[in-house]
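The complex appears here minus one protein chain, its other protein chains still in place.
Naming follows writing order (A, B and C), and every chain is counted from residue 1.
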Amino acid sequence: MFYREAGQFKASYQNDQQIFPIRQDQIGFIALMGFLFLVVPFIANQYWLQAVLIPVLIFGLAALGLNILTGYAGQLSLGSAAFMAVGAFGTYNFMLRIDGIPFLVALLLGGLCAAAIGILFGLPSLRIKGFYLAVATLAAQFFIVWVLVKFGWFSNYSSSGVITAQHVNILGVDFRSPEMKYLLTLTVVVVMALLAKNMVRSSTGRKWMAVRDMDVAAEVIGIRLMRTKLQAFAISSFYCGVAGALYAYMYLGTVEPEGFNLDMSFRILFMIIIGGVGSIMGSFIGAAFIVLLPVFLNVAFHSTIGAYVPADLASNLELIIFGALIIFFLIVEPHGLARLWQLTKEKLRLWPFPH
Amino acid sequence: MKFRKTLMAVAAVATVFTASYAVAQQEQYVGLPSYRVGPFGASGAALYGGWIDYMNMINERDGGVNGVKLTWEECETEYNNARGVECYERMKNRGPTGNSVFQPLSTGITYSVLDRVAEDKIPMVTIGYGRTDAADGTVFPWVFPMISTYWNQASAIMNYIGQKEGGMENLKGKKIGLLYHDSAYGAESHAVMDRLAEMHGFSVQKIAVASPGNEQQAQWLQIRRERPDYVILWGWGVMNPTAIRTASRTGYPVDKIVGVWWSGAEEDVVPAGDAAKGYTAAGFNPAGTNFPVIQDIMTHVYAKNRGNMSDQSRVGSVLYNRGVVHGIIYVEAIRTAQENFGTGRPMTGEEMRWGFENLNIDEARLAALGADGFMPNLQITCEDHEGSGLLKFQQWDGEKWTVVSDWISGDRELVRSMIKDSAAAYAAEKGITPRDCSAQ
Amino acid sequence: MTFFLEVLIGGLLSGVLYALVALGFVLIFKASGVFNFAQGAMVFFAALTFVGFTEVLPGWTGLAPGSGAVFWLAFILALSSMIVLGIATERVVLRPLVNQAPITLFMVTIGLTFFIEGVAQGIWGSHVRRLDLGIEDVPVMFLLDNFDMMISQFDVIAAVLALVMFVALAVMFQYTKVGRALRAVADDHQAALSVGIPLKHIWAIVWSVAGFVALIAGLIWGARNGVQFALTFTALKALPVLILGGFTSVPGAIIGGLIIGASEKVAEVYLGPYVGGGIEGWFPYILAMLFLLVRPEGLFGEKHIDRV
Partner (left out) sequence: MAREFGDVIIDLQNISLRFGGVKALTDISFNVREHEIRAIIGPNGAGKSSMLNVINGVYHPQEGKIIFHGQERQKMEPYEAASQGIARTFQNIALFKGMTVLDNIMTGRNLMMKTNFLHHALFWGKAQREEIEHRKKVEEVIEFLEIQSIRKTPVGRLPYGLQKRVELARALAAEPNLLLLDEPMAGMNVEEKQDMCRFILDVNDQFGTTIVLIEHDMGVVMDISDRVVVLDYGKKIGDGPPDEVKNDPKVIDAYLGTSH
């Protein structure tokens, strides 16, 4: 099938402003959703659901959150994992302390907690830019985790500081099996991704990008920097918070505050850089890449040279190749995998007449 | 052409991903979620090395367990929770019976798979780490925090200090400094220390060290000001040598510092140099190669050049020997299960669970294994998944560890009751009905 | 009062060592605009390579283990490795990424971090090693006897060593041809290029100098806490110093280091007990952040005026 938009004329602005203006993209999206919702639960085994798809979706959502902040609003943050922690612990406490609260409401409230904390730690962005801001967000990373460890109230005074996710039951449906967890995660992620897509293609997103590209000019055309930046921090943290709650409830079950460490924040940042800064889809491509690449290397290594070299060396070689591949991808396409996909599409649109 | 090659490579890897191992039906498979890189790679390499060497030795010397060869597969977790879960899921259906035990050597990963092991019917053994209240087998049938929990350890350390002081009654009025890693792991010590302080009339001064703990000037100056009679070092990783070094430079006597078992390996004292001479730490296995079991590994594995440790000098180190303890417990559980369910075939996860739950490694058995004094005796029951709770204390003389105590237990009654309470709270929160052990 | 001084001086000495790590960041950022996250890994790599060579050299050369010859030979070999690493990084990693967004360059250095960690431990193994510089880590007796103050002799010597290096680098920047070129590059890449300064050579030199700084930092920190993976975490101690002192200011790194070192210790001792302690992990970051809120240009940065 040809990827062409010839013959697809937009008769109205409404048509021109659809979420997927090109018909092939629409069809592709519907097919993908059909596959993810209707086919995957039946063909995927537990391994794929629980160790691959669920984490990729959750990390994709967290990466999307960071992408809103960094990719669209241009504010570099190294504290995403901490905002995930706020979401997870927030949701846990709402579930714990409010009897009979529906899970989705707790999830929303948990996300809102993360958003509030996000605004607080976003305040420096009004005066600090670039790497200074990035390092300042580390304050959030370390401080939040410290608070969650230090004050037992957050983990309901569990001796080991961990929280154990309650069972999720929505309208009588039990989300215990991997398939159900996958479907719930997928639903939340898809809905939130579409909402994000809508935000970035409307005035909200334009304001973010304006602040990102040239803040002085943005201010001069009447965009309020403070409000826009804090809004980006809030929404970004909300997304991270929801991702964190899903991480606890749909993925791991029991989580400790230290699980949301700096390493995780870096991984999320990696996802958007590799996937594509300022791209919704890139967030998910990046998440898939960063979650799966080490696994792929691990499997590939142990099946090939694993038998011939000491295990220590094999693990180090994995790390070396992981690092080298990241460098390689950034050199080949500094704008991320999403850009590669976009370029391919552009070529396809013009093919076979490239000019 | 290049593309096709890539495609074939991808296909090959994909096959490995999905297809289960083509291993003979007579093999007992275990998946090892090891870590050999990252901040704790040194510990992971030693511990999993010891375990693998022991299994290798059993295969070489005995031809497996009652004729069932042991096979294993490593999966690198990098001490990362998500990677650990992936390893768990990847390995759980491998081998003829699926994974027979999961042992991640990471409390974070332990928590991450806690719900899953019960559903997948794979026993999880966490020796010296993990979730403390899982020692209550009625609430956590699938989890085995064996030999000793953290709470028991805290109590055993206080018993050891009591011994040194000539009796528990002499602890009255003493001041104990608790220098702990500021994390969930470090916080495990608080409740039990508070209870013990109340019981024995000593005071506890808790001092937190922020992770990773490579700077402790402030903490040790506080200790210097307060001058506690003893300092318990509840550390991990680089925090340990830093603590010992800083103690020496602030003039705190090293022989008054007692470390936990994660502060008591060569890795923790060697970097501290002379400052560590005289430092004591708890452990459930001594260091050294003078045990028959280690000698057997030397003859049957390293002599044939099949050893797992790339640096053979680390054989016999505390963490390596701890890995051997893991191997012994694993193999003995297989033996126990086989005796009940039938020898000559690999055990399933459920059968393995039974094997762990009915494990009884007594003195005689230890002697037979060539592990007399190498690890404490261990009896697991349906209710008690911890076992003996016996620890030995070792002192570093600048070159090697020497055992300076007999096996010392914690206050079992106190610890058991705390475990019971905590597990009951968990059961209530999760809606679990504890099983009835008298019916087992 | 004595106790307070003890805390303060101990903190200042630690601060110098933070500054030492921060210096590596500053050099590279100044010359090439790259926020080199791999600096921590470079510290680890340098120390591990040094210790690795001291272990194998006696076997290779027949020199007595622990002798001065082994030390200096290992030092030279480790330094050479750092220079090779620096040049290779410039060639293979940075050159293809000229003019890319700063965040891309930042991420590439995180990729580099994994790479360096893997190479270091792949070659030398992952176990923890001791590094003995022959400086005894005991309190300075003079202070102990006369003022009852415990100040680590090791830290004093290390701090002096670090300060000597700062001065040497400052002199180099000020008076040598390479130094002048470096400053020109730091001011304006384009302008430096146009007056014929070979930018790429300068970058290679800067990465090598940063490698040297990493080696010194690695030796000192390795001798303090052992040569192990955790050396990479020293970078986390240096980051607040960077925001306080500015990414481009060498004096800023020193003053920032002193402030961070002293204040985190004082806070831990006097504030920590009220909130449960362990605040050293985040306190420097919050402090630096609050400071920037008041003075966004940092300690030594110039007030930035948006020209439109």
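Note that in this section a residue touches a chain if its C-beta (ideal position, glycine included) is under 8 Å from a C-beta of that chain, and two chains touch if they have at least 3 such contacts.
Predicted model only: the values in this text are computed from it and were never measured.
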>> Of the residues A:178, A:241, A:278 or A:310, I need the one that contacts the missing chain.
In response: A:278
> Of A:98, A:173 or A:217, which sits in contact with the chain we cannot see?
Replying inline: A:217
> Which is it among A:61, A:84, A:113 or A:199 that touches the chain not included here?
Replying inline: A:199
> In the full complex, which residues of chain A touch the absent chain?
Replying inline: 12-14, 16-17, 19, 195-196, 198-199, 201-207, 209-210, 212-214, 216-225, 231, 235, 278
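As a working rule, only the chains that are shown with their structure count from here on.
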> Which chain C residues touch at least two other chains?
Replying inline: 117-118, 121, 125-126, 276, 278-279, 281-282
>> Counting only residues that touch at least two other chains, what does the list for chain B look like?
In response: 36-37, 41, 45, 182, 210-211, 310
> Of all residues in chain C, which touch chain B in the complex?
Replying inline: 3, 6-7, 10-11, 14, 117-118, 121, 125-132, 137-139, 144, 150, 152-155, 221, 224-230, 232-234, 237, 264-265, 268-269, 272-273, 276-282
>> Quick check on the complex: what are the chain B residues that touch chain A?
In response: 9, 12-13, 16-17, 34-37, 41, 45, 48, 73-76, 78, 80-83, 85-86, 88-90, 92-93, 107-108, 111-112, 114-116, 131-133, 182-185, 187-188, 190-191, 210-211, 308, 310, 422, 426, 429-431
> Within the complex, which stretch of chain A touches chain C?
Replying inline: 70, 76, 123-124, 127-128, 130-132, 134-136, 138-139, 142-143, 146, 150-151, 216-217, 220, 262, 266, 269-270, 273-274, 277, 312-313, 316-327, 330-331, 334
